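Note that one protein chain is taken out, while the other chains of the complex remain in position.
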Amino acid sequence: MAERTLTELEQRDLGRIAAFTDGVMAVAITLLVLNLEVPRLGAGQTLGDELVDLLPSLGAYLLSFALVGRFWVIHHNLFEKLLGFDRTLMTLNLCFLALIVLVPFATDLYDVYTREALAAAVLGATLGLAALTNWAMNRHVLRRGFVHEDRREETAVFAAPIGLGFTAAFLLSVPAAFLSVHIAEALWISTVVLRYPLRRLGGRTSSR
Amino acid sequence: MAERTLTELEQRDLGRIAAFTDGVMAVAITLLVLNLEVPRLGAGQTLGDELVDLLPSLGAYLLSFALVGRFWVIHHNLFEKLLGFDRTLMTLNLCFLALIVLVPFATDLYDVYTREALAAAVLGATLGLAALTNWAMNRHVLRRGFVHEDRREETAVFAAPIGLGFTAAFLLSVPAAFLSVHIAEALWISTVVLRYPLRRLGGRTSSR
Amino acid sequence: MAERTLTELEQRDLGRIAAFTDGVMAVAITLLVLNLEVPRLGAGQTLGDELVDLLPSLGAYLLSFALVGRFWVIHHNLFEKLLGFDRTLMTLNLCFLALIVLVPFATDLYDVYTREALAAAVLGATLGLAALTNWAMNRHVLRRGFVHEDRREETAVFAAPIGLGFTAAFLLSVPAAFLSVHIAEALWISTVVLRYPLRRLGGRTSSR
Partner (left out) sequence: MAERTLTELEQRDLGRIAAFTDGVMAVAITLLVLNLEVPRLGAGQTLGDELVDLLPSLGAYLLSFALVGRFWVIHHNLFEKLLGFDRTLMTLNLCFLALIVLVPFATDLYDVYTREALAAAVLGATLGLAALTNWAMNRHVLRRGFVHEDRREETAVFAAPIGLGFTAAFLLSVPAAFLSVHIAEALWISTVVLRYPLRRLGGRTSSR
């Protein structure tokens, strides 16, 4: 099936899978805002105090938004190179989506129990399993030859050093959370911040 | 109208129906996560206990996600083969969507009243009617000749043995729930798990 | 601008407006399900009793789903014929969407205050203004020559007898609600049920 152009029907088909994925991720990323609740002032409280108390929730919102956004960019990079797909890819994609949709819940849990290692571990595990599924999709399309020849190297980078590093950072954050939630947080943030150095490590210096 | 390629306008049109359907299913599948509520600890409770208590809800989430995802794959299989459509198909499609959108509610109901036969019956009936509508869509497009000739056999499989088996499993779960909710659950899970054997039974062994 | 094919860029552009509209309508139609709340049993109540009490809410859900679905079909019919668009059309389209997004709220209001004329009037006014905006869009594209020549007659039917009848039914339901909410309900249902006879009245007997 490899090394050919998509027929019109397959093109439409692949477009619909991408569109459904985009739809689910767009809703999931937007539902993150429902975790921010408008404060109802108690006696002797000012709106200013309440808004300051809300800052950690805003931070959790922004972090999760950046992480889901990052997952979207990675997913997008994978699908823009596809020449075909099969049922396995669709099943992996649904598993990936089921984990992404859990992110707003896990973020809310972590936001309510900020100091609890267990809450951080749940968020880390959700993100780690999503990254693992994403890595599995990258490997699968490479093996099945679903990738344009001239973009295969780029995908291989995602399937191996970057994809594994990304997955490892999230999965490591699960045990790390029990030492300190700050280590877990640092690992999450690193996946957003370190992407430029990591790409260079992967031997590719494209402007895109 | 059969056996011809779609004009550019019809192509755009059909794409929009699929896009709207994808949008509704994407929102419905994502709303499932709203059923998972972050626990507020009572006196003497730990987050660990609460999370263990949340496991059945997580199970209900994953099951419904898999089922709606399954419906999406089936709907996608139907629409990727279409050469045309009519108002009847659009009406059936809207009925199908109205039932899919009820799934998050029915899942929440079942999750809150896990041991109640009635709650299981409501979820089973919702899924069964959705499957029935989907089967009716398959039959309709076959009758009206809206399907590519070389993909007609494949659609027939969905319209007859598989589509009916799928519908039957869900509709049977309604009376079965009054014997035991576990039988109903087993029937639901079977529709996800048994799809590979069923496909083979349907006489088709495609890699897709 | 009339009587020509769209350039590739305009095609993409028009597609994006339709996609955004579809997205908003898909979310709005799905949010209707949030009005259905899982009952929490009081003392001496059974789930069966509670579900029977929920039937009017289910009816309100189904009616609003059918009405928003109907609006989607009409909007879809309009956009599939377009050869161009301008800022006025985009502004009218946003007004239309702002009214459609209010439907879940107006439905919930009507569901909570079923016997109150005022609640029925609010729902009727929301639907009536949406129908009016839709009629204005139909007139606008006809005047500006944005419609395929061979589909102009069909659009004219929507702009005049059908579109006006549709709008009138909803707007009439506002004063009618103060006589009896049942008359208002009958007017709403008529817009869904009477579409086949109305089309024939409009002099068009297409299979689509």
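Labels for the chains are A, B and C, by order of writing; each one numbers its residues from 1.
The working rule: contacts are C-beta pairs under 8 Å (C-beta built on N, C-alpha and C of every residue); 3 or more make two chains touch, one makes a residue touch a chain.
Quick caveat: nothing in here was measured; it's all calculated off a predicted structure.
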> Out of A:Gly15, A:Gly145 or A:Gly165, which touches the unshown chain?
Replying inline: A:Gly15
>> Using the document's definition of touch, tell me which of C:Val101, C:Leu142 or C:Ala186 contacts the absent chain.
In response: C:Val101
> If the missing chain were put back, which residues of chain A would it touch?
Replying inline: 15, 18-19, 22-23, 25-27, 29-34, 36, 38, 40, 47-48, 51, 61-62, 65-66, 69, 72-73, 76, 79-81, 148, 207-208
> Residues on chain C that touch the omitted chain in the whole complex?
Replying inline: 9, 12-13, 16-17, 19-20, 23-24, 26-28, 31, 85-87, 90, 94, 97-98, 101-102, 104-105, 108-109, 112-113, 116, 118-119, 122
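In the analysis below, only the chains that are shown with their structure count from here on.
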> At the place where copies chain A and chain B touch, is the share of residue numbers found on both sides over half (same) or under half (different)?
Replying inline: different
>> Between 0 and 180 degrees and rounded to the nearest 5, what angle rotates chain B's CA atoms onto those of chain C?
In response: 90
> Which integer distance in Å separates the CA centroid of chain A from that of chain C?
Replying inline: 36
>> Please tell me the distance, in whole Å, between the geometric centres of chain A and chain B computed from their C-alpha atoms.
In response: 26
> Residues of chain A that touch two or more other chains: which are they?
Replying inline: 23, 26-27
